[in-house]
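Dumping the structure here so I can ask a few things about it.
Excluded from the complex is one protein chain; the other protein chains are retained at their positions.
By letter and in written order, the chains are A, B and C; residue numbering begins at 1 in each of them.
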Amino acid sequence: MKRIGFFICHCGINIAGIVDIKKVVDEMKGYPGVVYSRDYVYMCSDPGQSLITDAIKEEKLDKVVISCCSPTLHESTFRNAVKSAGLNQFHCEIANIREQCSWVHTNRERATDKAIKLSKSAVERVRGNDSLEPIGFPVTKKALVVGGGITGIQASLDLANSGYKVILVEKDPSIGGHMIQLSETFPTLDCSQCILTPKMVEVSKHPNIDLLTYSEIEEVSGYIGNFKVKVKKKPTYVDPDKCNMCDECTKVCPVLVPNEFDLSLTGRRAIYIPSPQAIPATYTLDINSCPGFVPIACGKCADVCEVNAIDFDMKPEILEFEVGSIIAATGYELYDKKEMTSFGYGKYPDVIDSLQFERLCSASGPTGGKILRPSDHKEPKEIVFIQCAGSRDPELHCAYCSKICCMYTAKHAMLYKHNVHDGQAYIFYIDIRSGGKGYEEFVQRTIEEDNTLYLRGKVSKVYEERGKLKVWGVDTLIGKTIEINADMVVLAMATRPSAGAAELAKKLKVSLDKDGFFAEAHPKLKPVESITSGLFFAGSALSPKDIPECVAQASGAAAKSITILSQDKLYHSPTVAKVNTRLCTGCNMCVDVCPYEALSLEDNKAKVNEILCEGCGTCYATCLRAAIEIKNHTPLQVHNIINASLGG
Amino acid sequence: MVHIEDIKKEAKRLLKEKKIKYLIGYKRGTNGLTALPTFIKEPEDTDELIWEASCIQNLSRYLVEEKKEQLKNKAENTLPVGIIAKACDTRSIAVLLQEKFLERKDIYIIGVSCEYGGVIDQKKIKKKFRGKKPEKVIFDKTNNLLIGTKFGNIKVPAEEILAERCIECKSTFPLLCDDVFGENVKRKISEHFNSIKEIEELPAESRWEFWHGHLEKCIRCFACRSVCPMCFCTECVVDPIELAVTNESTAREKAEKVKWIERSTTATDNIIFQLVRTLHLAGRCIDCGECERVCPVDIPIRLLNKKMEKTALEKFGYESGFDINMPSLISNFKDEDPQDFIR
Amino acid sequence: MEVVIQRDSFPQLLEKLNRYNIWLPRKNGDYWEFKLSRGKESLDKKYTNTKLSPKKFVLPQTETLFQITEGENGKFNIDEKQKKDSLDIVFGIRPCDGVALSHLDKVFLNSFKDPYYSKKRDNTVFIGLACETPPFENCSCTTMGESPFSTKGLDILLKDIGDRYIVEYITDKGKKLFSGFPNLFGKITTKDKESLEKIKKESNKKIKKRVEDLSETTKKLDIMFDSDLWFHESQSCINCGICTYLCPSCHCFDINDEQLSKKPLNVKRVRTWDNCQFPIFTMHSSGHNPRPDKQSRYRRRIYHKFSYFYKTEGEHLCTGCGRCSNYCPAGINIFETLQKVAEYE
Partner (left out) sequence: MEQYEPRIIAFLCKWCSSAGSDLAGVSRMKYPPNIIPITVMCSGSVSPLYVLSAFRNGADGVLISGCHPGDCHYIKGNFYARRKILLLTELLNYIGMDEKRFKMSWVSAAEGAKFTELAKDFVEEIRFLGPQNKLIRGN
């Protein structure tokens, strides 16, 4: 027989003002199982809590119900008190007779009646509760970071510097991401490569970081603290340990393909180094463009390589790791140019996108930092920048604002002016969004010092006429159409989630938002967390972001990871699903509905992974066989609560 | 046209070549017109097989039983069990496969198309042929059935004696079959949900009177549940079929069974039993009509399930028994599911 | 003693009895059942037999034995639910079902007198209606050693001879019932007796005798326990409860306490029909089930009816009414099983 103690709090007059405390105490005294019933003015006070702990000892109570305020306020207070008296925390339940009763009702008699029903319900709930201990499980003190852009680099360094092992996976042959392609960065105009390369080198040298470039995530399984990851390392056909960077191979390679790093403004060989600053500093043989995968066909590079670093027999490798947390920082890419034909992109060589313009500005770029037209290498004297190329256009393109374009376009105009002193820059814009430290001042400098002409309006068409690019647009401020004869047009293309994000999301079993970016667990309070515990997102994989934001999120995600990795054991609420295998027929319906992948079929029976289960109970309500239920939220408890709530 | 001789030949071959463990089929009934289930092990016994419009029963129920025996005895099934299945029967097998209760490799489906027909309604026949003792029903090529009696064959338009569910049937051609007899014909169907229209159009109070009046009669013989291929739970939520206990079950587990309804045959508890059954069959019932056929007190159970079938189709675009790979009706959702009833 | 009542006088008889609860067979959709009389009416000529047997009058499917309620002062009040003093008169009991009542009497009134059953039995008058034509193809009362004119278990038997009924009083209770209104009844004539004999003979002829000597046949059961006949006979059984719930002789019951409220306590003890064909019937709390499969359950049913009951009570617990076989969803026919037992070597 259970010995249940019942306590009711006056909460000053908050409860006692409406609820007839004495009547509740008396009524509960006679309720089956309740052996002790009393009230106190403030149960949550120290003397109030002592009343409970003393009664547990003196009256040999094994379960306790407290009718007071909402459990969100003091459930943990009272559960701790009960624990201190030697009972399991689940032997304490709260009836909320303040927020859900005394504060919302005015009729004393009926509020008292409701308080009694709520109290009886809590007795029924506690009666059915089992002693449960939090579920502990070990943590692999290692993190996986996916994506080697600035976000991934920063997150890896923060984790590594905190003493945790990191595996950094990058799909390209080198880390650095888009930031290494940039010229200067707004609003300070410091050189992007100069500030990034030290971090890249640090990554490659760091004893805690295992860098896997030219690699992709193959499979992710497991759960927080215990993920299992399979990574596929694609063959580079060049042994980085042997390669001495003599560059002889590229000289003999007969193949010329567009260079991704320069966004096709230049070409590269089939065997190549992505950029002079590439980390790891080694060559990669792009097997898709190499004609000599059958070495007889070509094999010239291998012939000239003195150190025999080229190995055509290299095979893809599958590497397996266990990690405790994962940070996905897969970054962005520019909107597909095929979507932007009305601006002549792809048709006219002098209509370029913003990243291409970055390369033109870059000292390491194809023009050595001189701004020249791709078509004839002449200096453009009139240049048009078109903002929101693909952004903020829900009908045809992306509905969202790509956020960084306003600032980098201002920077582009400024850099152009610094380069071509007699040139004129025009910027078509919808709004200028320059929120950020020093951002507005930067834009003003572009306008005032560099005489950039900002035109508020959209461009309808760009076409070529007599060697000039005719830009047709409208200035909505003066209400007139505008035609500019430009030498060059730069499109501030919308940023999109990187191509692999969708596939990675599938492997990570998380959802994407409507635009294809990763979905954070809460837009405000959990900006770098996913719905899967132990999995974090950072940077422009979540939404378009500039560098400082990416870095901040990277450090945020790293710190969140550390909250897991720094634990010896993680604990999880034990109110999880439990399967009655004798009833389960293995129909898979619970597996279908579980939002956490906590259920699976094993030997044709549902099996709960208690660490993944959050105890939502959707499986229970779906199971036709009543073969699954949530511990301490059993159907029997609910059945009895329903009865008690109706006065039975 | 389906020729029974072809089916017999195939059945004989399967048994002779030991392709199947045994065959579940239909034989001539000794008691009235309805065909009876038969379980044939020996090739020579295939001669008793029949195929006509009196083959009402959904034999897939016996596959469920076979599976349960296997699970109980932890026996590995070596050979598939053969079954003669109408279109609706194959749909119930499809649901059993969808819910992973059966495995495809364990069944050998001999599908038989109902073509223009279907099966008869015993009650309609009884009314129509009072005193004439019909002995068999023969499909005609047309929309007629021939009823064999002592006084010779009597031609009847099919819709006069076909079961309501057959008149409303979506597809008379079986699915998932290993062998199939008969043709896939397109036939005219007036209304898939004709039978519930009348009740739906009644005012609420009359609907209540209708259902209360029927369910009040329930004697809890559980024939509806027993005959249903979808009711394969070990322990029924509302009233146990058997207790899923073993010698390892704790006393508390045994004591704490929830009693959602009592043993007393009150109308309320009868209604709750049928409502729960109906909800549990939502998206799973394939309208074989067996529950209604076997009910000794003539409760039109099928009309409850039909309502769920209609709701599933109209509200969620879901049809049961056609796709074994999709999640079930209630273990799935679409963003655009209706929610105008929610405040 | 036998008298005669004109068919035309029947409504008048009902009227005279109207202070009692009068039950008559009436059609409910496609089947017959006992319904409270609405006043002046006759026995329907088309009446066959009720689908649900009349056992419910003495052994209702659900019967509250007593109810416990907690009073204000914490005292418990026990209410024995046995207030039935009014008389129920049931017309149209077929002789087979009368025989079944005599079976139930053996169970409930012999060594232990069940007060609930006994009270109901005392307060119900069962008026039989002999079968001038057997209502169903499966009618097999003669197989069971009974006849369509059997009087067992009944208080009065009516025999339809066309425009009138011959009324046979069997018990004093029956005789007393009609004694108040002698002018409704006439004396039986020789002609009446002759036509009755003719009808009797015809009727008996129409009923199939399934096995010649049932007692000889069922002796075989002693050596057939392990026969695979049970497997084959029950193979199409679906484990439903139709056969036993419809059977007029089956009488197994279960007793449960049903809690209506916890505080103040309100509990009733209820007796309900139970069913040996349900797998749970013999399920032990340990999880062991001594009758784990349908062949053992079907066998049990046959053995109880034709072996065990016969050995203890000298009668077969089957009246040949045919309900189980008429309404079995899988078409299992108990008489065919008996025939197979008879042929068993």
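Basically, a contact is a pair of C-beta atoms (placed from the backbone, for glycine too) under 8 Å apart; a residue touches a chain by one contact, two chains touch by 3 or more.
Just so we're clear, the structure is a prediction, and the values are computed from it rather than from any experiment.
Across the whole complex, the hidden chain's contacts among the shown chains comprise A, B.
For chain B, the residues in touch with the chain missing from this view are 196, 199-200, 204-212, 237, 260-262, 264, 266-269, 271-272, 275-276, 278-279, 282, 304, 307-308, 311-312, 315-316, 329-333, 335, 337-339, 341-343. Although one chain is not displayed, its contacts with chain A can still be listed: residues 70, 72, 96, 98-101, 103-107, 110-111, 113-114, 117-118, 121, 511, 531, 593, 595, 614-618, 620-622, 630, 633, 635, 638-639, 641-643, 645-648.
The rule is simple: only the chains that are shown with their structure count from here on.
Chain centres here are Cα means. That of chain A falls 73 Å from that of chain C.
Chain centres here are Cα means. That of chain A falls 49 Å from that of chain B. Distance between chain centres (mean CA atoms), chain B to chain C: 32 Å.
Across the assembly, chain C contributes no residue that touches 2 or more other chains. Of all residues in chain B, those touching 2 or more other chains are 245-246, 249, listed in ascending order.
Residue ranges on chain A touching chain B, taken from their complex, read 128, 580, 582-583, 585-590, 592-593, 601, 604, 622, 624-626, 634-636, 639. Those residues of chain A that touch chain C in the complex are listed here as 30-32, 120, 643-644, 647-648.
Considering their complex, residues 28-31, 51-52, 61-62, 64, 137-138, 235-236, 238-242, 245-246, 254, 256, 258, 270, 272-273, 275, 278-280, 283, 285-289, 292-293, 325-327, 329-331, 333, 336 of chain C touch chain B.
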